[in-house]
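One chain of protein is taken out of this complex; the other chains stay put.
As written, the chain order gives the labels A and B, with residue 1 at the start of each chain.
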Amino acid sequence: MTMITSNPARQLFRFNAGYWRATPGPFKVGAIILAAHALFAVIGTFWTPYGFAEMGAGLPLSGASWQHPMGLDQIGRDVFSRFMHGAHIVLLLAFAGTMLGMVAGTTLGLISGYVGGWFDEITQRIVEAMISIPFLALALVMIIAAGPTLAGEPVLIVFVVGLVYAPRITRIARAAAMEIATREYVAVAELRGEGTWSIVFREILPNAANVLLVEFSLRLSYAPILIGALGFLGFGIRPPTPEWGLMISENRNLLIASPVTVFGPGLGLASLVIGFNLFTDGLSRMLGQRPVMGA
Amino acid sequence: MSVFRLLASRILFSALTLLLVSILIFLILEALPGDVATRILGRDATAKALEVLRSQLHLDQPALVRYFQWLGDFVRGDLGVSIATGRPIGDVLGPRIVNTLLLSLFAFAIYLVLALVPAIIQATNRGKAVDNILSVITLVLLSLPDFLLATMLLFLFAVAVPILPALATISEASTWLETLRAMVLPAVTLAIMMAVYAIRVLRDSLIEVLRSDYVRLAELKGLRPRAVLFRHALPNAIVPALNVTALNLGFLIGGVVIVERVFSYPGFGTLLIDALQLRDIPLIKATVMISAAVYVAANLVADVLAVLLQPRLRTSR
Partner (left out) sequence: MKKLIDVRNLNIAYGAKSSWTNVVQDVSFEIAGGEAFGLVGESGCGKSTVAYRLLGYGTINSLVQTGEVLFDGTDLLKLDTNSLTKLRGNRIALVPQNPTTSLSPGMRVGSQIREMIAAHRALPDGMSMQSRIVELFALVGLPDVGHRYPHELSGGQQQRVAIAMAVACNPDLLVLDEPTTGLDVTTQRQIIQLLGDLRSRIGMAMLYVTHDLALLAQIADRVGVMYAGQLVEVAPCDQLLAAPAHPYSRGLITSIPTVDGTDRRAQGLRGVLRRDQMSTGCKFEPRCDFATAACRTTPQVLEPFGEMRSVACMKWREATVPQTPAVKPRPGARTAAKPGRLLSIADLNLSYGKPSIFDRFLGKTSPSIVRDIDLELRAGEVVALVGESGSGKSTIARAISGRLPPRAGLISLDGDLLASTLKSRSVEQLRQIQYIFQNPDASLNPRRRIRAILERPLAHFGIEMDEMALEGVLENVGLHAGYLDRFPEQLSGGERQRIAIARALLVNPKLLICDEILSALDVSVQARIVELLRSLKEKHAVAMLFISHDLAVVQQLADRVAVLYKGALMQLADTDTLLDAPLHPYTEMLLEAAPGLSKDHYVSRPPAMPASKAVHGIGCPLAGRCPRQVGTICAETRPPVQETGSGFVRCHVPLDRLLFRQVPIATNTGDSIHRAGTAPAFSGR
């Protein structure tokens, strides 16, 4: 008997050339864009052409040039250096926030979906209420409530992204768990007398992995936008830390004088999200899942 | 009978959700440990100012009493008084809501066209060049942050090719035409942001429905392709898109905050930002409650529409 293709998820992380060739196009393009961004972020952490907060790197508002590919801002800081330094901040915040939401949401969702009953009922009502508050409003209210000491701290941003995401991920995980709980192998484990945790983590989680992986990727794609929006509105990371959304907001009054200072970081942000979205698209196609759309 | 019951239970649950929202907001804004007044005025506030604010917010009373006081007033239509301006919140909110409603309706009309047409084209030409091109366009638009898209449109149509006003400042003195022109850019931005989600969902669900047994039977009954699409496929495919539309309305409220800010449109969103920046807690509570209510209502409408479109759902549950 010949071997039929094995589980894609299990092979996913074992890199081999043949497998890479077989991946869908969007996945490849997305992965390359993301790899470029990661590399850029790593370099930007340690080296930038000018200091990210260094004023007077050149003549303010002098437009794009070879020395200053993204021009200079109002107070003469090199926008490209700021952009480069900001890369790892955006990536880390997005990743940490999504991860937090993922861990909380998955645990709550899987258990709630499998156990059911009043626990599920209560969880769902709270999740429902949290989702009913438009996510940007919820995020902003939480930032205000945190008070002046925490405002602008990376920890707060991570926490806020996590809290905004958790109820949405809970929903997805719960739906997956409920579907998987009807499968007969779960019944077999129940008939054996296995405990709730054993069933959730042995039988349900591995089978929900595909759904959750796609969900993670999808949420990760949106995180830079959310963080950028907070920065744009002035509720994000404290200046002068060069978070991209904040930079776009700062340079918006230069839109007529030097548009490159806005669209440079904008292009960076958009390409990162495009990379994530392509990656998610390809991933969901490979895993036979469909990402659940909508914020 | 069962439709009625379904509706009744949905309304009940919606009310329950809103009650929970009010508790959540109250908890986040007023019941977190630490002094609310200090959080509003900052560390450097004088003792006198703090004292005045405390009495204004009735902070001397226990949280539970304050919550029910607020909830009772809110349900009766008394939204309280803004700290920053000292005006009744109802008066401040009213005109802003009207402005945003106008903008949203405009955006929603554009959204319907922008969502339906490409999705139908894509699903009926699956795998062909049109489908792929439209897919790429939606993916790129999907990846653009709303504040960036708004800024780009502003740059294109108000700076590079100045055919539309950059600032959507409208007042009672503006004529209808001026108002409409002012709203084009923000409305288009909002519509695009919502449509990109809906296009993908509608395309996928339409493709799935087109593959279903009943569409195949309709085709093999000898119906014309147009009849198959509009009578059998679309009504069933639109249900998932309906849910996304409801979600989108939630997004619209969030998006309004950013888009209104970019175009300086005097609506509900700019008011929320102002309230947040001024730490005007009564105003924040009122605006967030209203936006949650809009979202819940939109979902209710989507649920009811789904049931009307799919008779099957009437008997289930």
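Here is the rule we go by: contacts are C-beta pairs under 8 Å (C-beta built on N, C-alpha and C of every residue); 3 or more make two chains touch, one makes a residue touch a chain.
It should be emphasised that the depicted structure is a prediction, and the values quoted were computed from it without experimental measurement.
S.K.: Give the residue, chosen from A:Trp20, A:Trp47, A:Phe119 or A:Tyr185, that touches the chain omitted from the document.
M.R.: Of the listed residues, the one touching the omitted chain is A:Tyr185.
S.K.: From the listed residues B:Ile23, B:Leu59 or B:Leu223, report the one that touches the chain absent from this view.
M.R.: B:Leu223
S.K.: Contacts of subunit A with the missing chain: which residues?
M.R.: 1-4, 6-7, 183-185, 187-194, 202-203, 206-207, 209
S.K.: If you put the missing chain back, which residues of subunit B would it touch?
M.R.: 5, 9, 126-127, 212-214, 216-225, 227, 231-232, 235-236, 309-312, 315
Keep this in mind: only the chains that are shown with their structure count from here on.
S.K.: Roughly how far is subunit A from subunit B, going centre to centre by Cα mean, in whole Å?
M.R.: Each chain reduced to its C-alpha mean, subunit A and subunit B end up 22 Å apart.
S.K.: Which residues of subunit A touch subunit B in the complex?
M.R.: These residues of subunit A touch subunit B: 125-126, 128-138, 140-142, 144-145, 147-148, 221, 224-225, 228-229, 232-235, 245, 248-249, 252, 255-256, 259, 262-263, 266, 269-270, 273-274, 276-278, 281, 290, 293-295.
S.K.: Would you mind writing out the residues of subunit B in touch with subunit A in their complex?
M.R.: 13, 16-18, 20-21, 23-25, 28-29, 32, 34, 38-39, 42-43, 139-140, 142-148, 151-152, 154-155, 159, 197, 200-201, 204, 243-244, 247-248, 250-251, 253-255, 257-258, 261, 272-273, 276-277, 279, 284, 287-288, 291-292, 295-296
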